[in-house]
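Every protein chain except one is present and positioned as in the full complex.
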Amino acid sequence: MTMPDTSAIRALVQQHKRYDKMFAILGLLCLLVGLFTLLALLVDMGIRGVPRIDWGFFTEFPSRRAANAGILSAWVGSALVMLVTAAAAIPVGVAAGVYLEEYAGKNWFTDIIEINISNLAGVPSIVYGLLALGLFVYQFNLGQSILSAGLALALLILPVIIVATREAIRAIPSQIREGAYALGATRWQTVHDHILPYSTSGILTGVIIGMARAIGETAPIITIGALTFIAFLPPAPFSGNPPAGLFDWLFSPFTVMPIQMFNWTSRPEEAFQINAAAAGFVLVFMTLGMNGLAIWLRYRLRKNLKW
Amino acid sequence: MIAAVTSARLAKRRSRHVKELVIEMLLLGAALVAVLTTLGIVYVLFKESWEFFKHVPLKDFLFDTQWTPLFDDAHFGIIVLLSGTLTSSLVALAVAIPLGTIIAIYLSEFASPRVREVCKPVLEMLSGVPTIVYGYFALLFVSPILQWLIPSMPGFSLLSAGLVMGIMIVPYVASLSEDAMRAVPMALREGAYAMGSTRYQTAVKVVFPAAFSGVAAAYILGISRAVGETMILAVAAGMQPNLTFNPLEPAATITAYIVQVALGDLPHGSIGYQTIFAAGLTLFLVTLSFNILGYFLRKRYREAY
Partner (left out) sequence: MVIPMPNATPQPAQASSIKAEIRDFNFFYGNFQALKNINMGIEEGKVTALIGPSGCGKSTYLRCFNRMHDLYPGNRYEGQIVFYPDNTNLLAADVDPIEVRMRVGMVFQKPNPFPKSIFENVAYGLRVRGESRRSVLEEKVEQALHGAALWNEAKDRLHEPAYNLSGGQQQRLCIARCLATDPEMILFDEPTSALDPIATASIEELIDTLRGKVTILIVTHSMQQAARVSDFTAYMYLGEMIEYGKTDDIFVKPRDKRTEDYITGKFG
């Protein structure tokens, strides 16, 4: 037999592997661009904003004097809006997910629902703001209030929760379901006693991610008409004179953290930009913290899954 | 005795049946909320736009080159806002598509499982940063740097907002493209490796073409995100409507305009109020078309495997 040209093969392979290595380096560089941006963002806001954060920052209202301004009305507003969002989105989202996985048949009707969910996930958040403005604020007369904002955000994160619920339910092996049915359980009993408990951590992960998204949303809330300068808190039930009703806070004007940051960012004075950095740091801390929690939960989940 | 037990069982069964039906209806109602939301969006947008188009002819809306809805001599040319949206989106995609694709190929074909486990959460965090924070970053970090590089650069520009928007979109493009590439069966890769290919050759000549419809769906999603983005542009691109395709200038996008109006005090029912719905309808139709395209592309790549 003839001698194959091994040295030529070797040279060719070395040349190709050089391109291989160059691409690998390029890939890493691109990843680093993303990482660097994240770090630059955090460090810049941290350096400018963290020194500004003190107890007063959280307990003061915004003010025309930057040094005295705080985020009290903003974070309270955010918390209350999140309450409404959670109360609306979680039951509806989980119920919808359960329906689609356990009850729905494969027909055109289900297809329509699924197409809608998939489409809504891609609708820009400001359109949700327009929906809330036209429908909740004016048509249903809920006003430019915490209730309208909470409902708008609930609709916004609904697809996230539905998808998370469906994936958590799909991870349950069919043997478990069949075992329950074989013992004579009804569909609801199977869902209530088995499906929901076993999918709770997956659903929880989705809820956390959804809420993290909702906290950071600005556009829909501005569109509803949340004011940017609020120096009072929504009335707590039974407080004040005459005493506020149980649900008066739902209909109160309000502001939220991202809007406060937006307001301060738009001011040219350096002192307000520092406030913006501080507010941004708090906001990012909360959202990244929640996202990190969700990722950690998902990781723990995967390790513990012993079917 | 047996008859009593049986009839008791039958009665229980009937009430259980009713209970199951009621629960199923409730769950169905929850699922229908998604459909109702879409209907609500369509209703609100069309209703207000209908009022708008009673005063403003469609021809003017589409072809006028000025957008000055609040002046006495009002003009309603949507092209002005569309130019801002288009330019900023192009800048963003010029960043997001190359970066996102390279990252996706790297994570799918080159990176070890441990690198992937570290990088995917980092990318998820990048997409979890609120857009107002990105807006702050664009205005107060990126713009000054750009001004230092290009002395004639204004403080507000589509370039600054577009670049940051691009970085924000990278995780979406990368994650979806990577999913599409991982779905390509190992048998195809083995065929390429068996012929003496390197990872780069296999990735670029075999895996990427095979995953293309999924990758295209990822690109379409990126486009949709860029077009719909609001806060980064509201903060960093300025809110002056400006018919331009030059990213070095400030301009308003459809989304920034809606924010600007909402920040002001427009009475319900005025023409100014209606403009945001007409603008919103345009935005909705544009993103809807992209979403539908992306949906079909995603279905196609899923069916292929």
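The first chain written gets the first letter, and so on, giving A and B; residue counts start at 1 in each chain.
As a convention for this text, a contact is a pair of C-beta atoms (placed from the backbone, for glycine too) under 8 Å apart; a residue touches a chain by one contact, two chains touch by 3 or more.
Because the structure is predicted, anything quoted here is derived from the model rather than measured.
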Touching the missing chain are A, B
Looking at B:62, B:145, B:195 or B:285, which makes contact with the chain not pictured?
B:195
In the full complex, chain B touches the hidden chain through residues 187-198, 201, 205-206, 209-210
Missing-chain contacts on chain A, rising order, are 1-6, 8-13, 15-17
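Just so it is clear, only the chains that are shown with their structure count from here on.
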What's the distance between the Cα centroids of chain A and chain B, rounded to whole Å?
15
Show me the residue ranges of chain B that touch chain A in the complex, using the header's touch definition.
16, 19-20, 23-24, 26-35, 37-38, 40-41, 43-45, 47-48, 99, 102-103, 105-107, 110-111, 119, 121-126, 128-137, 139-141, 167, 170-171, 196, 198-201, 203, 221, 224, 227-231, 234-235, 255, 258-259, 262-263, 268, 276-277, 280, 283-284, 287-288, 290-292, 294-295
Please give the residue numbers of chain A that touch chain B in the complex, ascending.
13, 16-17, 19-20, 23-24, 26-28, 30-31, 33-35, 37-38, 40-41, 44-45, 91-93, 95-96, 98-100, 103-104, 112-113, 115-120, 122-131, 133-135, 138-139, 155, 158-159, 162, 186-188, 209, 212-213, 215-219, 222-225, 228, 258, 261-262, 265-266, 273, 276-277, 280, 283-284, 287-288, 290-292, 295
